[in-house]
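Removed: one protein chain of the complex. Kept in place: all other protein chains.
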Amino acid sequence: MAQLTMVQAINLALRQEMERDDRVVVLGEDVGRDGGVFRVTEGLLERFGAERLIDTPLAESAIVGAAIGMAAYGLRPVAEIQFMGFIYAAVDQLFAHAARLRSRSRGRYTCPLVVRTPYGGGIKAPELHEESTEAFFCHMPGIKVVVPSGPYSAKGLLTAAIRDPDPVLFLEPTRLYRMMREEVPEDDYTLPLGQARVVREGTAVTVIAWGGMLERVLKAVVPYDADVIDLLTLNPFDGATVLASVRKTGRAVIVHEAAKTGGFGAEIAATIAEEGILHLRGPVLRVAAPDVTMPLPKMEEHYLPGVEQITRTIDEVLRY
Amino acid sequence: MAQLTMVQAINLALRQEMERDDRVVVLGEDVGRDGGVFRVTEGLLERFGAERLIDTPLAESAIVGAAIGMAAYGLRPVAEIQFMGFIYAAVDQLFAHAARLRSRSRGRYTCPLVVRTPYGGGIKAPELHEESTEAFFCHMPGIKVVVPSGPYSAKGLLTAAIRDPDPVLFLEPTRLYRMMREEVPEDDYTLPLGQARVVREGTAVTVIAWGGMLERVLKAVVPYDADVIDLLTLNPFDGATVLASVRKTGRAVIVHEAAKTGGFGAEIAATIAEEGILHLRGPVLRVAAPDVTMPLPKMEEHYLPGVEQITRTIDEVLRY
Amino acid sequence: MPEEVLATFTVRRLSILNESGDADEGLMPPLSDAEIRRMHELMVLARTFDERALTLQREGRLGTYPPILGQEAAQVGSALALHPADWVFPSFREMGVHLTLGYPIHLLFQYWAGDGRGLRTPENLTIFPICVSVGTHIPHAVGAAMAARYRRDPVAVCCFFGDGATSKGDFHEGFNLAGVFRLPVVFICQNNQWAISVPLQRQTAAATLAQKAVAYGFEGVQVDGNDVFAVHRAAREALDKARSGGGPTFIECLTYRMADHTTADDAARYRPQEEVETWRGRDPILRLERFMTQRGLWSEEYARETKEAATKAVDEGVRTMEASPPPAPEELFDHTGATLTPRQAAQRKEP
Partner (left out) sequence: MPEEVLATFTVRRLSILNESGDADEGLMPPLSDAEIRRMHELMVLARTFDERALTLQREGRLGTYPPILGQEAAQVGSALALHPADWVFPSFREMGVHLTLGYPIHLLFQYWAGDGRGLRTPENLTIFPICVSVGTHIPHAVGAAMAARYRRDPVAVCCFFGDGATSKGDFHEGFNLAGVFRLPVVFICQNNQWAISVPLQRQTAAATLAQKAVAYGFEGVQVDGNDVFAVHRAAREALDKARSGGGPTFIECLTYRMADHTTADDAARYRPQEEVETWRGRDPILRLERFMTQRGLWSEEYARETKEAATKAVDEGVRTMEASPPPAPEELFDHTGATLTPRQAAQRKEP
């Protein structure tokens, strides 16, 4: 077992799945020769050749669209969108097609496709390189949305995503790519999609987060008796784990780095308001970015929720 | 004052704004000679000529993209996407550009653009002709989302949308196009964006809806002492009106025809859970379509929330 | 500007069978009499299906329907060039392709009646579901071709679309990918000269659609789309080329949409009746019948039998379609994913 970064863990997952299953192919911009702009696919071209590590032209809709055709034909494509800010051009292929191929054909054709993309803020990158609009994709039945929060979960979830019989959007928190190392087994393991992870147990408040925010949440909760839930899969999300925790603590704080209005925190809060309200002692609070688009680097720390903001919100809900 | 259908009301709004302001131009597929597939732009080509009623090639991204350029140049384009199911191809232009032009240029360029599109179910149309994925667009700061619920609100809101200095997505509930007539003044009037309408006052439960569902809600609430709120603008939505009502009634039911998970009902419920929870007597319930994509016509009534389902949910919340 | 010439491109047009039914024997594809009759029978079946669909729609037994009248040669001629293992990616106006390939008639009707179960392609066929969103299936075809090549499968992929589709970004991105990877794919555009109310000259300033292939570094050719022999020959050559590693081809079938865009449309609002009349004279079935008459392949009796067989098949399709019970409400949940999400499972149980 080795201490790996998230980039290495994802690379390992791809490598192992490609070894295991010749249906797995990777396509995207600069994924081959260059090994990806974050080096996530480094060394895979050398190992698997240009037929399985496909450098495509600069065309996001075609990357996802072609991957749909490949998936329907029987392959297991893993498409990379270079940054989440460029996935919008592929939304039509994702929503009108990937999500619906199985239902449109009443099960005759399926779409076992993974779309990977770096996402989230905090890396001081140019415009559109730090989007965190995961909520868009959580309102489309037929697509799963998965967000790892570290190297270990990245490998286990990506392996599960590649083996999943349906399309999965796999969002990789860019800020975490090299921020930490974790023990990541060489062995084949998967983490089940749709299952949250209780990272820390407590009884006073439930704090729910995913991806790049989890690290900040874990810093913020140190002085509190908090249950911390790492959602891992956003769609379908693990309502049972969330509700069990809220029933125990009676208080909920949801943290995400996307703009507040319409963010995925809304769905979690709504679910709690619908199914857990009788156990609540106070409001369900959301810590989120303000309702503006991601600014350029000089402003990004004013935008992203910080530890202090999380602490303040926990304090607020503890007043009830 | 005349009794108009929604199609006529929208046509009148377009005509009057085009008379009033030569910056207003209409572009889209079949909007000119054909007068639009729903006849919404009927007669406008004859009145304003092909320079202002622009039949475009079949290219949704270019329709919105070109409209952005026109708006930045100083016009007030009204772009039509023929059905909401085809707007996904324009999401990149909407999210990466229309929403951000003002902030990207720090106010130097603006984007006073309206994108109109028929939306929603219940018309027994082919696949992708009955989408109601309004929630996607409510998570993008910089874009307003407006949904009229009848001829009168359609004219007032569309006029306001055209005069708005920022991009507005104007969703026209297709099912209502010719379902009802209302008194619609010839006179110039606007309904302010961002303001909900209390359609009916009551004290036992707040029912919140918009667009095509309002009509069903109004049928369902007849026997109840219900406050009914027609949201009209989804982003930015009128939280104050919603919260004032919930404070009064202590109970909330939100009705929308989109799939439940991640639908805009989540944001309303979350807002109530955050800011109105102390006044709640029971759970905030959502009546929504199930988490599947819109089916073909033979199944559509199994998909769309019906009067009975609304009634049942009101009964449920009244038990608290 | 006087400059160095870097490259020259030509766009060619293939036609074999003229309106009088005379064929250029030098260009005729190798077809036996039986095969020619089969072509004709399928075109008659396609037209019979189409006529019935319009009737059923008027009677409220089908939903919105897009007629194929006038495009039978483009559809049957090209589909007859396909091999059973080839993959087909249709748009929404290729019922002649479906019928030629043996897609069950009752399923076609079922789909157009608004019942999604009609889109479940039988296991023996590799036809993708009808694509309503114009042009967006082109990348799927390209992806399937990538997969076929990766698998070393000796198959071609064939993708159908209309003139309007050539304006979409996905047309471009897909074509470009096909060119870069020299994929085994044949693109067949039925240029019926209208995209609802938008005529070809407002769809593009290019004089032909075929020339759009120049942008992607592969061959584009225009054929007379009402000439079943020209269509068949071009499709056969392009499919053979694709299967043998020669890369993609773009075939523009110049034809005409004789009917309204769909049953929800009224073409009289936007196009002159004379144009329609001009094209009526170019009817693809009439033309083939003239040829068959010259060849001695046509007789009153043959014609009657052909029409009867078509009518019978269509009748049966309608009967089977209408005998199938309506979908059960729970079927809503059947194919969103391989398994139900917890929330879907709960929703499925709701009254």
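To keep things simple, chains are lettered A, B and C as they appear, and every chain counts its residues starting from 1.
The definition used in the following text is that a contact is a pair of C-beta atoms (placed from the backbone, for glycine too) under 8 Å apart; a residue touches a chain by one contact, two chains touch by 3 or more.
Quantities reported herein were computed from a predicted structural model and do not represent experimental measurements.
A.B. asks: Consider the whole complex, including the chain that is not shown, and state which of A:A244, A:L296 or A:L318 touches that chain.
C.D. replies: A:L296
A.B. asks: Which candidate, A:G49, A:P126 or A:P192, sits in contact with the chain we can't see?
C.D. replies: That would be A:P126, which touches the missing chain.
A.B. asks: Quick one: say which of C:F89, C:Y216, C:F229 or C:Y270 touches the chain that got left out.
C.D. replies: Here the residue in touch with the unshown chain is C:Y216.
A.B. asks: Considering the whole complex, which of C:A207, C:A328 or C:A345 touches the chain not shown?
C.D. replies: C:A207
A.B. asks: Of the residues in subunit C, which ones touch the absent chain?
C.D. replies: 1-15, 26-27, 167-173, 176, 179-180, 182, 202-208, 210-212, 214-218, 221-222, 233-234, 237
A.B. asks: Need a quick check: the contact residues on subunit B for the chain that isn't drawn.
C.D. replies: 25, 51-52, 54, 56-57, 59, 61-62, 64-75, 77, 89, 92-93, 96-97, 101-110, 141-142, 144, 165-166, 194, 236, 239-240
A.B. asks: Could you please point out the subunit A residues that touch the chain left off the display?
C.D. replies: Within subunit A, the residues that touch the unshown chain are 29-30, 32-35, 37, 55-62, 85-86, 89, 124-129, 260-261, 290-293, 295-299, 302-303, 312.
The criterion applied here is as follows: only the chains that are shown with their structure count from here on.
A.B. asks: What is the minimum number of touch steps required to go from subunit A to subunit B?
C.D. replies: Between subunit A and subunit B, the shortest chain-hopping route counts 1.
A.B. asks: Select, from A-C and B-C, the pair of chains that is joined by more C-beta pairs in contact.
C.D. replies: Result of the comparison of A-C and B-C: A-C.
A.B. asks: Could you put a whole-Å number on the gap between the CA centroids of subunit A and subunit B?
C.D. replies: Whole-Å distance between the two chain centres: 30.
A.B. asks: Take the average of all CA coordinates in subunit A, do the same for subunit C, and state the distance between these two points in whole angstrom.
C.D. replies: Here the centre of subunit C sits 40 Å away from the centre of subunit A.
A.B. asks: What is the distance in Å between the mean C-alpha positions of subunit B and subunit C?
C.D. replies: 36
A.B. asks: Quick one: which residues in subunit C touch 2 or more of the other chains?
C.D. replies: Where subunit C meets two or more other chains at a single residue, that happens at 116, 133, 136, 169-170, 336, 341, 343-344.
A.B. asks: Using the touch definition from the top, which residues of subunit A touch two or more other chains?
C.D. replies: Expected reply: 61, 89, 92, 96, 103-104, 141-142, 236.
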